[in-house]
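This report refers to the structure that appears directly beneath it.
A single protein chain has been omitted from the complex, and every remaining protein chain is retained in its original position.
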């Protein structure tokens, strides 16, 4: 473990940024292209995780634990959000028998 | 003595509250309030020393953080407009007695509320207070016109409201700008007078103010709200609009535009005069063939106001004094005209000239009073209209002779459309409709007699009124000229 | 601190009271709790306490807390009989509102990004739920899901922004960030700029500024009116307080950088909010668009950062809050009688219920920004604020929009006074009367004598 | 006595007020009495003033009443000026006015609006007196417009007839056109001389060089004013229409007094006009043209009042001719004599009309000589007077003008004389058609024809006497007189043209008298001997006759050139410019916003995917900005 981490110290910070940005964007693309609310939600989780990773990288870079603490909060939020979000989806499904977001267009204009 | 002014300004507000809860007695309560105001104004006028100073000054901090004070006072110019307001409001209230308005308490309360707004406008020495009054006068009249108006009232009044408030918001922009320029960071008019703005600044402040005033007056081409609104509004609303409200614009120009941005006026005054004069001819021409008498009078009002506006921008004592007295005269005359048309409308349910005619044979009293008002409007010597028009024209003449030649067409055109209307409505043979016309009586008679008396008295002996404002007007013009010569 | 504790404890007490079926006691308990917190607000005035370096209860925070608490109280007063007919779980609703209020108090007082995040999320999650509490109502479902999906999405950007700022400055603490900015003014990391922009996006979403406003009309319309009133007043106020704390203080050194995007946002927000509101048939939806436009005006305080910016937001938010509460209160009354939110239902209201009509008129005048109402003072200070930097074109544009605003606000007045409507008599319950009277009194007092609030912060 | 001059206008004003207020309550006799009495009192005072002035060495008295308007440097007092010119005008106005008032008692006796009529007449007298008494242009202007008002009221007296009402309006509007000229002249005077007081303006003006541009402008404007009031080309068409009013009105306002106000004004401002020879020429030409035109039209008219009206136009042209050639006193002389004989003629015509039950068409008259003897004889005197046969009044005044014209320009004189022949012709044509030949009306009407009551005939007789002898106030030196009038007016009208030498004058007189006699003979042959009667309206006429009969189509031309284009402009401005363009822009803004609203709200598609896409687009653009700006 010790060894492994020592080995990895050569990765430039901007590669982490790239990675996070790419994964974040993949999440965004997911949100943009999918119609299933649950999958969209999963894409959002992907975005959050990208942020988490970047935060951790910055935390290490800055040698500051608070970044990792923040990740912890984000996870707590994610948990809360998942609970609420999924119950909303379930509730909607009960009424519409669907999780397709395109069904949700009664409120417009 | 300051208490007198406080009382004067807020009495109508108190009256409005009382009236709002007076139920059936609302119209009497309103009249009493208005008459008390009139008496107060008379007392005030008697105590007024006709020099250039501002008297009865009130100055209380109001919104200190923003440099806003309740700063009001009366000088000769204000006094004329205050006089106009408090003179016409009772007349207008009395004139509304022929109608049985629904929710009369609200109706009369709104009138009185508006009176406070108007008085604020006419006495404010703090730009913010002025603006507040400006808007406070607008809201009630909007409701008066929109609730009690004709069938097209909603759309028309919306236009009126949005149009006027558009102007006033740009004025607010100008006021804020002046406030920011003012090192004292307040809205005091004297401080504004002392500002040294460069020509570009003055130019755009001129426009931000002028558009607001031009819409209110209205000056061509900002006038199109006016004929519709006048036509659709209930008679009382029309009288308030044409008789008093319109003077807010004129007063604004005199009090706030000329002394604050003299260079702006110098640069753009010609444009303003040209617009005003175009308005005179244009509106007169349009009035020629109007089929609805109310609309005709509306256009005539544009023409008359154009003359006043041109006279003010001519920037000399005669023009300005003419504007002062013409404000009063126009207020009286136009109220009279609209009242007569209202009497006719009340009875005949129409103001279409073609439907009327021959009323003079069945209602001689009305015919005579109407005639006097018409001739007051066409500025026959011996009536109030003449004094103002004469002074205005002489003022414009000193500005430019060609301006007066064109503006003077109002003398001819006014006679043409007014007499056309008079002939169409009153003369000729009676028709099936007008044969049953009942002559005026009761409150109608009283109102018309008062109006005619005012027309003649002012026409024959205008000196006391002219005297009231003379010193103030002269000081104002000197002030402007000084500013023009001192800088640049 | 004790404000949050009081509110949170109240929420828990309410939750328990709900368990014990003490329905009658719920509202009083909540109100007493809020009153208690209000007392704390007043008592800690001018103390500027800092808690754990995380929360700063300065006058800014206290003033906004006070405003949001009062707003919440008024809205809670409207809950009488509101939920009862379609749910048993009133305690939970109240509890959620109070939790959201907790989040709001955090949002207005945070001194650390983590607090902002937590506060924002407490509030948002509560609102996701509250928007959907009409479980069988399709609109409510839709509102809830839309709000949730888009909210979660925008949170991602907000977090990314926080991350980048953290990456650049090495801290979540606002003071430290500000110190970093001031210290490295010439060499601020590019990460930071992007972070600022992303945070701008995230917060714009929360306050419903264009082009991140799309959730607003749908969610406002679909949510139960009471919740909408909460969202559009208290929540919006909180959003702006959060916005202000971050941008007006911490990011102030970068003002030149984020001014441009902000201006674009302001222009778009004003335009879309006002112009779209014009053609609405549904009163609630119109209010939603109007709230977007008000967001535009509120952002004026950020266009020109002056010592008064914060207070201006407070004034504007107060004016907007009370006027909106009136509007929603009357809307709820009308809707309970007629079943939908369309303008036609307001036809002839002046006859059916003159009091409500008058009060709503004043509210509309205030929203439109007519003098002698609080709304005018709000707009005025905003205009004044940006005029100090001579943003003449912005103000001119705002004026044009305000004109459009007059048009749609007056539509309500027109409907109430000038149109003939059904003869259904509309009664005003006592609590509604209290709310309406209080709000209208505040609206007028602020309009006539705004000094009471002008120098609060 | 002179200090009491304010009573002169005030008393008629009182009469107006009493009659006006009591028009429905007082009896007709009382109204008639009051109405006439007040004028008589004024007349009496005027006579007193006249003699007092005659006895006074100082020929000019200003009586200050009160300050009327003052604004800045402009001070306009209400003050009166009593001098030879105004004192003589007072006499004419109150004297002739009184007679016409008396006449009206009889003439209007059966009219419903008797009280109203008298109050209007009194008001007219008041304004007319104000006009002549004013010591400055503004007071004059008050009277000037005031008489216009009364003219409007009295022409439209029978307003139920809408063409009468239109005639009234036309009169007022045309007067107003002139008034604008007057007003501008006043402005010019004020700015040039710093005052509008006669006593300050004229001495200053006398210092100026002749032909000074401002003076020319002032006099031109004044002349435009005079044209309106005194019915000169191009503003004369209102006067014939003004015959719509009751006949005493035509006599008083549209013959004797008001229409001569223009001459009075120019005579009053003679100092100014002397400095503007160009304008004087213009006046002469316009006057002459008007005289000819009026006479030409009068030849073929069939309405007895129209003949007199065009004759008035023509005579007014004469007066202007006189003014134009510098014979101010001659013109003024003609004003006086014209007041006598034209008032007489109108009143006679009124008497005829009264007798014929408001029949005015001469084609339905004839042979009235026996039934209306007094009317006939008085009218005969009037006709001779206007034709200019010595020693009747018209001869002297007309001759004086012609003599000066001859001095000024021979062609002008020739045309003037020709016009005089025409005058004699159409006047005698009228006389013959009315009083000679056979009665051509209905039998029913014939039975009711009777001489008018005494209240009408006495004024006729008085006026006939005046017409006959009135000329003796201005007998020229060539005929052994010493032209009292000229001497009397000399303090006011300082400069006046030299009369031609006696021999020339005799020759001129001879030519005109002979010519007139021939014309009369011509008329006699045609209308008495041959009993020719003008053909019916629709009958065919020769081209010239047609032109004359249709008044040279001037009304129609005005209608086509001025009124119709103006109305078309009005409609255009209203319907196109105002509604479509100016209002269209305003409404278009509103419409555009609404359309924008319709469009923009489609953005809110309800589709979450779309919303998010838009958000992403926004985010991308903001990030792009960031990329570009750092």
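Letters A, B, C and D mark the chains as written, and numbering starts fresh at 1 in each.
Keep in mind that, in the parts below, a residue touches a chain if its C-beta (ideal position, glycine included) is under 8 Å from a C-beta of that chain, and two chains touch if they have at least 3 such contacts.
One rule holds in what follows: contacts and distances are computed from a predicted model.
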**Record-based protein name (UniProt) of the chain missing from this complex, from "Molybdopterin synthase catalytic subunit", "ABC transporter ATP-binding protein", "3-oxoadipate:succinyl-CoA transferase" or "NADH-quinone oxidoreductase subunit J"** = "NADH-quinone oxidoreductase subunit J"
**Visible chains in contact with the missing one** = A, C, D
**Fill in**
Where C:108, C:191 or C:400 are the choices, the one touching the absent chain is C:191
**Request:** Could you tell me which of C:118, C:227 or C:370 touches the chain that is not displayed?
**Result:** C:118
**Prompt:** In the whole complex, what residues of chain C lie against the chain that is missing from view?
**Reply:** 4, 8, 15, 51-55, 86-89, 92, 95-96, 99-100, 102-103, 106, 112, 114-115, 117-119, 121-122, 125-126, 128-129, 132-133, 135-136, 164, 189-191, 193-194, 197
**Message:** What does the interface between chain D and the hidden chain look like in terms of residue numbers?
**Reply:** 609, 613, 616-617, 619-620, 623-624, 626-627, 630
**Request:** Name, in rising order, the residues on chain A that touch the hidden chain in the full complex.
**Result:** 1-2, 4-19, 21-30, 32-36, 38-39, 41-43, 45-46, 49, 52-53, 56-57, 59-61, 63-66, 68-69, 71-73, 75-84, 86-91, 93, 99-100, 102
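Here is the rule we go by: only the chains that are shown with their structure count from here on.
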**Prompt:** Could you state the distance in Å from the CA-based centre of chain B to that of chain C?
**Reply:** 42
**Fill in**
When centres are defined as mean Cα positions, the distance from chain A to chain B in whole Å is 67
**Request:** Would you kindly tell me how far, in whole Å, the mean C-alpha position of chain C lies from that of chain A?
**Result:** 27
**Message:** Which positions in chain A are in touch with at least two other chains?
**Reply:** 28, 31, 101, 104, 106-108
**Junction residues of chain D, two or more chains touched** = 590, 601, 604, 606, 608, 612
**Request:** Can you check the complex and tell me which residues of chain A touch chain C?
**Result:** 17, 24, 27-28, 31, 37, 40-41, 44, 47-48, 50-51, 54-55, 58, 61-62, 64, 66-67, 69-70, 73-74, 77, 80-81, 84-85, 88-89, 91-92, 94-96, 101, 104, 106-108
**Sites on chain C touched by chain D in the complex** = 146, 149-150, 153-154, 157, 190, 193-194, 197-198, 200-201, 205, 211-212, 214-215, 217-218, 257, 260-261, 271-272, 275-280, 404, 407
**Residues on chain D engaged by chain A in the complex (per definition of touch)** = 601-602, 604-609, 612-613, 616
